[in-house]
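Every protein chain but one is kept in place in this view of the complex.
Note that the chains take the letters A, B and C in the order they are written out, and that residue 1 is the start of every chain.
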Amino acid sequence: MVEFLQLTLSGIVFGMIYAAIALSLVLIWRGTRLLNFAQGGMAMFTTFVALEIVYKTHSYWLGFVVALAAGLALGAVTELTIIRPTLNKPELNSVIVTIGLLVLLEGLAGILYGGQYRSFPTAFSQSGLHIGKTALGVGRDDVFVALAVLATTLILAVVFRYTSAGLRMRAAAFNATVARLAGIRVARVLTVGWALAGLLGALAGLLVSPSTYLYPDSMDAIFVYGFTAAVLGGLDSPAGSVAGGVILGVGLNYVAGYVGGGRGSDLESIAAMGLLVIVLMLRPAGLFAGAKTRRV
Amino acid sequence: MNSCSRSLLTLGLASLVAVAACSSSSSTPAVGSGGSSGGSSSAALTASAPGITPTTITIGSHQPLTGPAAPGYSEIAPAANAYFQYVNAHGGVYGRKIVYTYHDDGYNPTTTSSVVHELVLQNNVYAIFNGLGTPTHLAVVSFLNSQKVPDVFVASGCQCWGETPSQYPYTFGWQLDYVREGKILGQYVAQHFAGKKIGYFYQNDEFGQDGVKGLDYQIPSSMVVSRQSYVPTNVNIAPQVAALHAAGAQVVVSFSIPAFTALLKLTSLKLGYSPQLVVSNVGSDPTTLAGLLNTFSKGAVNGGSLVNGIITDGYLPSAGDASNSWITLFKMVHDTYVPRLPFDGNVLYGEAAAYTFVSALFKAGRNPSRQDLVNAIQAGLPQGPAIGPYGYSTSSHYGITGAYIGTIANGVITQQGSALVTDTTSSGAISTFSGTEQSAPSDGIPPH
Amino acid sequence: MTDGGITGQALRIDGVTAGYGEVTALDRVTIEAKPASITAVLGANGAGKTTLLRTISGLVRARQGTITLGEDDLTGKTPEGTARSGVAHVPEGHGVIAELTVEENLRLGMLSRPVPRAEKAVRLDEAYQRFTALADRRRKLAATLSGGERQMLVIARALLARPRLLLLDEPSLGLAPRVMAQVLDLVASLSRESGITTVLVEQNAKAALAIADTGVVLNLGRVVATARAGDLAEDVALRHHYLGF
Partner (left out) sequence: MRRALAGVLITAVVVWVLSVKLSAFRDFQIAEIAAYTTAVAGLTVLTGLSGQISLGHGAFMAVGAYTIALLMLHLNWSFYLVLVLAGLATAGAGAVVGIAAARLSGPYLAGATLMLGIALPSIANAYPGVFGGEQGLPVTLATPGFLGVSFPPTRWQAWLAGAVALVVLLALASLSRGRVGRDWRAVRDDEVAAALAGVNVARARVLAFVISAACAGLAGAMLAVITNLVAPGGYPVTLSITLLTAAVIGGIGTLPGAIWGSIVVVVLQTYITDLATSHGLSPTVGANIPVAAYGAILILVMLVFPQGLQGAIRKLLTGFAGATPLRRNPAPDESPEKEGTHELL
């Protein structure tokens, strides 16, 4: 029972990180109908930036803020320079461009920062929390991780739902032509979408790197699970991202903890595929697919 | 030193002209093979084998310089190369300079196959040295043996390199294999923690599985309460640690890479769980571990103290042991040629392997064929920096066969008792090594 | 409906050529529309009617010729730009964003130029008073609306922008005859009340001409006839040849 609690809680923490990546993918998907394969690579890069700042200034929070700003900038610059020219080209071109960007960023990180594992600081203590004598299996910092992602998601949801900036972004995402005819500068909105996605990715990088170490490929596996979470939840649904992330994080923890007699971690990717296949067979556009998915 | 090497170079150039003049006299006699014919003026240097010219010896390797295995392992080849540069600057190997070409394979066997084909077929290397990784190197071991290319000191503790010289006559292991390591650690655990509950935590590949095999030869299965494995691509090991905790394991024996040793420590911290850790050599480098744990435990405890008390084994001197002559030598080489790398277990590993290779090259003679190198190693190598003796013979291509048990304290592995040697069988005894450790040659060049 | 001081202005399309790739869809088209008039653009499928509207609003770029609205040169402006200049284009069939609620769709109409918050509320209220069917559904997704309600929604949205020029592409498409009549009546009364210059593309030429001041007939991208709506409706030869009634 204690083990179940521990598995659930630590699963939620990892799930929230998958959710952050998933959310950034959803932001870009809704705006540009494009999967950004460089999302993990961008997060890795901005986290290296944060690490440099932390080493130089010994201030975690300064590094944190700079990394978020770097994420915004990297997202916007990426959209303006290499994504925009591909948008009216054959559809896969922009995907290959994001793959190229991923490889480029990993190469650059290797050149600038070397290929070693670098430990990344946490915001709060990692020592485990207890209720009475029961260890929860998560530390104060894990609580911060979960809350940070949740808060960011909620802020985004409010902005999207209740502000005119949010309305512009949603309109541009759902129907670019109508949005333009309503006077919305769709191109600018897309850039903002990429910038926000960059910010979310940077947040994910900052939050996950203490538990994964930082190195050029460190976000690859996280990206794959984040992508899986986005697909599970439905690529048009931010709420789906969070649900998908948590379901994946907790589900994989149960598989690793209870299946295969100590060798469950081998089965995790197989379990993730199984989960994905089952969900998609029942709901081909993800768990949170809207009532109306037909699109012209 | 400097003028000496220059004169050797001139000699080399002269002989190059001589060879060119003689044109196609391909059947070069192998001069001074296997012997210690280190005499200065005996025979001219010739292009005695592919990759050998009168002035150079070109060797190749495949290494994970990028990709998931790069952290840690990408230091090894530069460190080995640093030692080769040191040798080159101090007279080379009978005047020849070692040219070390190592290609990145990203730890992908398909790429390994591609780069090794290039090294052998295109770059005509004399030998493949210290190719890193079990799955990667398995992709090229048959090719290298079919091409009769010496495949020496594979950087992996798989039994595959040493067990069957008849199948792979050109392949040689070097580091302590994981089964022997498991046996030595297992014996220690069985003796010192009798009656305790033991848990295993291991990387689910041949490294961890062979290690567990060795452990099981020594630890009664009734003592083992939980066996948890991980895959290196998945950093979330909370489930495994929770299971070890739930099973009440008081001692956890870990066959893990340093990152996962650190994660094991960290995740235990979150559970308020502090078992005695016994960690294989691969995952216990104190420098690396302290670095990985330092920022983790920010505020609570410091990284160095988290590492204290870990029990491990070593087949080379500990990098933190400044009084050891080998460490002095390798630290000096490190500081001169690759000062930007941390002086940790990986750097030490690369330099020690390179030292062993140079030692073998000297033994192979002034103008060695490829077979001469193989014969020289099979005839046995001096122990050099290793703690235990090499197992090289015509019937065994195992490298180091023994190790000591040590405890980490203040960034150094402190040796407990004397070195132990054993074999890879389930019943083979573990005995105290009767020989003595050697000290490093004063000029840093293997005696010849 | 208060019109905020904006009255309709003259639309001048002068020698405009436009198309897609190698296809020329409009060939030196010249049309003039008086302020606060309704111009019905008629013609068979592929005559270039939709392209004409798309060129005015900037979705298609004119290769030559000029388009002016009052004093404003619209030539070469982007759709965002023409929207800011007071052009409201209701595209054929696709004008509603089904994933947004009714009210959000309406709010889209007030994004092209800054509108004070209080003024927004006033305009929305007016819209709901005029289109009562929408008022009941304001929190519902637009996806739940019927075809007629959707058409109401897009027209209401266009009006919220307080446009100087209203471009309507097939507003009656797919509607039942009774609903279609309502929609066209609405267009006529809007033009009369608020003095908006309107360009109306319609398949149903007879119905369109009934409310229009001027009729323009396009064929294969060229203007083949321009006349008072009443005159056109009576020109039997033209009707048979181009308009099919």
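The rule is simple: a contact is a pair of C-beta atoms (placed from the backbone, for glycine too) under 8 Å apart; a residue touches a chain by one contact, two chains touch by 3 or more.
Note that the structure is predicted; figures quoted are calculated from it, not measured.
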item	value
Residue among A:147, A:165 or A:277 that touches the chain left out of view	A:277
Residue, one of B:204, B:226 or B:254, that touches the chain absent here	B:204
Which residue of C:51, C:112 or C:214 touches the chain not shown here	C:51
Candidate in contact with the missing chain, chosen from A:95, A:143 or A:239	A:95
Residues of chain A (touch criterion as defined above) contacting the omitted chain	29, 32-35, 37, 82, 85-97, 99-111, 114-115, 175-177, 216, 220, 224, 227-228, 230-231, 235, 260, 263, 266-267, 269-270, 272-273, 276-277, 280-281, 284-286, 296
In chain B, positions touching the absent partner	65-66, 70, 74, 77-78, 81, 101, 103-104, 107-110, 113-115, 117-118, 120-122, 134-136, 138-140, 142-143, 146, 158, 160, 204-206, 209, 231
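Quick note on the criterion: only the chains that are shown with their structure count from here on.
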item	value
Pairwise touch network: line, ring, star, complete, or other	line
Maximum inter-chain contact count - chain pair	A-B
Chain ID, smallest distance between chain and overall C-alpha centroids	A
Chain A-chain B separation of Cα centroids, rounded to whole Å	39
Whole-Å separation of chain centres (CA-atom averages), chain A against chain C	43
Chain centre separation in whole Å, for chain C relative to chain B (CA means)	78
In the complex with chain A, residue positions of chain B that touch it	65-68, 70-72, 74-75, 204, 226-231, 233-240, 242-243, 245-246, 258-259, 262-263, 266, 269-273, 288, 291-300, 342
Residue ranges of chain A in contact with chain C within the complex	164, 167-168, 170-171, 174-175, 177-186, 290-292, 296
Touch list for chain A against partner chain B, complex	2-3, 6-7, 10-11, 14, 106-107, 110, 115-117, 119-122, 124-128, 130, 135, 137-139, 142, 210-213, 215-217, 220-221, 252-254, 256-257, 261-266, 268
